[in-house]
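What you see is the complex with one protein chain gone and the rest in place.
Each chain gets a letter, A, B and C, in the order it is written, and its residues are counted from 1.
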Amino acid sequence: MSALSRIGVAIDSDLLEKFDALIARKGYTNRSEAFRDLIRDELVEKAGERPDAAVVGTVTLVYDHHVRMLSEKLTDIQHEAFHHVLSTLHVHLDHDHCLEVLVLRGKSAAVRRIADMLISTKGVKHGRLVITSTGAEL
Amino acid sequence: MSALSRIGVAIDSDLLEKFDALIARKGYTNRSEAFRDLIRDELVEKAGERPDAAVVGTVTLVYDHHVRMLSEKLTDIQHEAFHHVLSTLHVHLDHDHCLEVLVLRGKSAAVRRIADMLISTKGVKHGRLVITSTGAEL
Amino acid sequence: MSALSRIGVAIDSDLLEKFDALIARKGYTNRSEAFRDLIRDELVEKAGERPDAAVVGTVTLVYDHHVRMLSEKLTDIQHEAFHHVLSTLHVHLDHDHCLEVLVLRGKSAAVRRIADMLISTKGVKHGRLVITSTGAEL
Partner (left out) sequence: MSALSRIGVAIDSDLLEKFDALIARKGYTNRSEAFRDLIRDELVEKAGERPDAAVVGTVTLVYDHHVRMLSEKLTDIQHEAFHHVLSTLHVHLDHDHCLEVLVLRGKSAAVRRIADMLISTKGVKHGRLVITSTGAEL
């Protein structure tokens, strides 16, 4: 954690009023925190574009566990990528469907490649990757 | 144009340094302007989600003008929607391909509907809608 | 699971070649599966836009656990929303930073509201919501 800077920002009063209303709806109690979140979101977005950036990613998968050999295939991919897979959460959505969230860590390109492999596996109905930060650089 | 408010924002020095580097790369000469742009982008994003919000949209279309009756169809759609179509720009990309940008204005739902109709027309190879603001509320 | 339909799709050979190359890179072994994924992704995208759609969401949070009372606040929000929180995964990223993934279930508007509250909490450095499906309708 670094020292705190206090900077001045000039904003048209109308615009500020709209921003304050928006962040209140979102649950912010502190305007500076809302600004910091805008900045951090922008930085994470940019960092994720570099293939060699150190990132953390979460992959959300929804699949039908009745599909033959699907769990085995997903497990195989994870084991081959075990250096990058930190942890996995499994939720039973209904009689047929599972949701799995994996936390991956590594270079952006590697994280994307593993996510692509999981999402493209037959039987996975929907998948999405979120690229976020290791926290240290934010 | 409203009065200008000057507010204080507290930001960790490290984070501020990274933000300053990012906006310098983007061409900002003024940090307040970068903050205002983040705010306005967020407000436009949220406004566009409401179907009855008054918006301006630009539709980018790339198409092959050799496709039979395509120009006629695109023109027909635009004429039926003439209340919403402010203007159109046409560029010849190569022997076969045209790019057309339309400026639409109206409620968000109507603008999306017209964009969907144009983009789904056979022969249009790629299309994208940008929802922006009439400017007055920013 | 419903019956399987087999449909014919006409595609320019060049375009098909490029698509095949793309999906091979992503790890698909089956072209139909790639098409189904494109469709499902589009359907999930559209469904998530309706505030009353039944969805599953995963929220990824990165935060500094040293921030005073932060864990308590995040836990409080989750308990108030316990009807919607199915499960939570926690990963220690380094000495200071934690990653938490929550699986939420409910109407799209409620899931978004809970995600906004968590992400806007002071000390949460980065957060993202993924809206996905309960699987049943895909």
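Criterion: a contact is a pair of C-beta atoms (placed from the backbone, for glycine too) under 8 Å apart; a residue touches a chain by one contact, two chains touch by 3 or more.
Keep in mind the model is a prediction, meaning the values are calculated, not measured.
Asks: In the complete complex, the chain left out here touches which of the visible ones?
Replies: Visible chains that the missing one touches: B, C.
Asks: Who touches the missing chain here, B:6, B:50 or B:122?
Replies: B:122
Asks: If the missing chain were put back, which residues of chain C would it touch?
Replies: Per the touch rule, chain C residues meeting the hidden chain are 1-16, 18-19, 22, 31-32, 35-36, 38-40, 42-43, 46, 137-138.
Asks: Need a quick check: the contact residues on chain B for the chain that isn't drawn.
Replies: Residues in contact with the chain left out: 1, 23, 25-30, 33-34, 37, 40-41, 44, 56, 58, 60, 62-64, 66, 86-89, 91, 93-94, 96-99, 101, 103, 105, 116-117, 119-122, 124-126, 128, 130, 132-136, 138.
Note that only the chains that are shown with their structure count from here on.
Asks: Report the topology of the inter-chain touch graph, choosing from line, ring, star, complete and other.
Replies: line
Asks: Report the inter-centroid distance (CA atoms only) between chain B and chain C in whole Å.
Replies: Whole-Å distance between the two chain centres: 26.
Asks: Report, in whole Å, the distance between the mean C-alpha point of chain A and the mean C-alpha point of chain C.
Replies: 9
Asks: Would you please write down the residue numbers of chain B that are in contact with two or more other chains?
Replies: Within chain B, no residue touches at least two other chains.
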